[in-house]
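A protein chain is absent from this complex, but the other protein chains hold their places.
And then subunit A:
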Amino acid sequence: MSAGAGAERPQVVSHVQQALSYTVFDCKWVPRSARLLCLGSAARGTGLIQLYELHGARLELLREIEKPKPIKCGTFGATSLQQRYLATGDFDGNLNVWNLEAPEIPVYSVKGHKEIINSIDGVGGLGIGEGAPEIVTGSRDGTVKVWDPRQSDTPVANMEPVQGESKRDCWTVAFGNAYNQEERVVCAGYDNGDIKLFDLKTMSLRWETNIKNGVCSVEFDRKDINMNKLVATSLEGKFHVFDMRTQHPTKGFASVSEKAQKSTIWQVRHLPQNRDVFMTSGGSGSLHLWKYEYPAQRSKKDSEGSEMGVAGSVSLLQNVTLSTQPISSLDWSPDKKGLCVCGAFDQTVRVLIVTKLNKI
């Protein structure tokens, strides 16, 4: 990819590469800083949290915290900007909220699930959105639970299979629609291709669909607005972008789907500064940067007169292959546009800079 050709296209520049001695499952920027966290599992079966600081062209390890169980996922979404507590889900089903200054004892801890917590998301913190801070966890035991850090031991919402139904692994969860104090939705993706949208205000299932491939990652373009777009990525290299503004009574939400590559798309992350740009990371070690274009009319009337949404189109801005192993985690920095960190299964964490995002 020469810099000459497509001089106006965003370029993905690899800024720093750091080899790790453990498997990294999740990496997150610490908000309002140039620090990042790597969460993972050491070879001896314990969990590791490492805090790095970006210094010029290298990452300096500031702190390493070891925990008894491997850690799968983490989020800063539900804490305030001053506290910046990290909520983590581990392989044993425990949800813990840590103060990184004093990590010996968790601020909040609960054995939320019987099996590994695959995915975690937080809302209501960091000065984004309104309403109570809440954390949602999705687990292999088929349940999705929403927790409030002020209420210990019991979840405030529990989405579990009907009695007698065989469970499916929940692989991913995401919050959305948190534009005022009451409204909130949780979207969950499962390994049998189900996507379910739960409305927490009415405590009911608002929408569900099946995309024919296990759902690896779901994300709303913004958590704190009236839900606009939802991207769901799956196995077999496909992802779907749903237009969430118009729900048809039978057909649900309109969507456009794209097959980017042959391998699983592990993660999707929207750029915090531009909600129509998102990056997908793939099982072949590649990253694709996409832009969504809205259609001329976002909704139209069908034959019975009910409103149905119109999906737009997705165009590929850039793609780059960084590794031979899947890139399992991806996070944009909320403070610096274009700065992102990704962690791959080749035990490397990379800090990347995507240039020319202003010109999109």
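Criterion: a contact is a pair of C-beta atoms (placed from the backbone, for glycine too) under 8 Å apart; a residue touches a chain by one contact, two chains touch by 3 or more; residues count from 1.
The definition used in the following text is that contacts and distances are computed from a predicted model.
Enquirer: Quick one: the chain not pictured, UniProt calls it what, "Dynein axonemal assembly factor 4", "Trafficking protein particle complex subunit 2-like protein", "Alkyl transferase" or "BHLH domain-containing protein"?
Expert: "Dynein axonemal assembly factor 4"
Enquirer: From the list A:H15, A:K69 or A:R275, pick the residue that touches the absent chain.
Expert: Within the whole complex, the residue contacting the unshown chain is A:H15.
Enquirer: Specify the residue from the set A:R9, A:K69, A:R168 or A:K291 that touches the hidden chain.
Expert: Checking the options A:R9, A:K69, A:R168 or A:K291, the one contacting the hidden chain is A:R168.
Enquirer: Tell me which residue among A:D121, A:D191 or A:D331 touches the hidden chain in the full complex.
Expert: Checking the options A:D121, A:D191 or A:D331, the one contacting the hidden chain is A:D191.
Enquirer: Just to verify: which one of A:F91, A:Y108 or A:W332 makes contact with the chain not shown?
Expert: Of the candidates A:F91, A:Y108 or A:W332, A:Y108 is in touch with the missing chain.
Enquirer: Over the whole complex, note the residues of subunit A touching the chain we left out.
Expert: The list for subunit A reads 2-4, 11, 13, 15, 32-34, 54, 56-57, 80, 82-84, 99, 101-102, 107-108, 124, 131-134, 142, 144, 146, 148, 150-151, 154-162, 165-169, 181, 190-194, 196, 198, 200, 203-205, 210, 212-214, 235-236, 335-336, 338-339, 353, 355.
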